[in-house]
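The structure that follows is given in the form of structure tokens.
All protein chains of the complex are present and in place, except for one that has been dropped.
Moving on to chain A:
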Amino acid sequence: MMACHFLRALFRIQQTSTSSSSSGRSRRIRRAAYASMAYSAGTRRAWSRALLRKLRSRARLRFPRRLSRAATPQRRDMDQAQVLRKLVPGGPSMDDCKLLEETADYIRCLTTQVRLMQTVMDSISS
């Protein structure tokens, strides 16, 4: 269960990071967020498998923020499917159909995680 994993991770971070920097703690929380998303979907989904691989290899979790305008100067209409592939974990190896399926599941999971984090925030702040 996503909530359980995330809360346990938060608790661990709280216990072990009293002396560490705020940005270090923030990175750990962010990583815990993506980890609990990936664990909740498990190996059922291509996006969660890709995310689990990234987490286990301890690679930095990065998602592109900006559309690269320099990439295809002659095409004003960017291939949005390509942009989407960069945003969904495991995207580059998916065909269009798979990409749409995985995107739908990924969005559902992301919104649940965001709502969970907001709930925790509200609980702590009150």
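The working rule: a residue touches a chain if its C-beta (ideal position, glycine included) is under 8 Å from a C-beta of that chain, and two chains touch if they have at least 3 such contacts; residues count from 1.
In the analysis below, contacts and distances are computed from a predicted model.
Peer 1: According to UniProt, what is the chain that's been left out of this complex called? Choose from "BHLH domain-containing protein", "Coatomer subunit gamma", "Transcription and mRNA export factor ENY2" or "aspartate transaminase".
Peer 2: "BHLH domain-containing protein"
Peer 1: Tell me, which residues in chain A touch the chain that this view leaves out?
Peer 2: 3-4, 7-8, 10-11, 13-15, 17-18, 22-23, 25-27, 29-30, 33-34, 63, 65, 77, 80-81, 83-84, 87-88, 95-98, 100-101, 103-104, 106-108, 110-111, 113-114, 117-118, 120-121, 123-126
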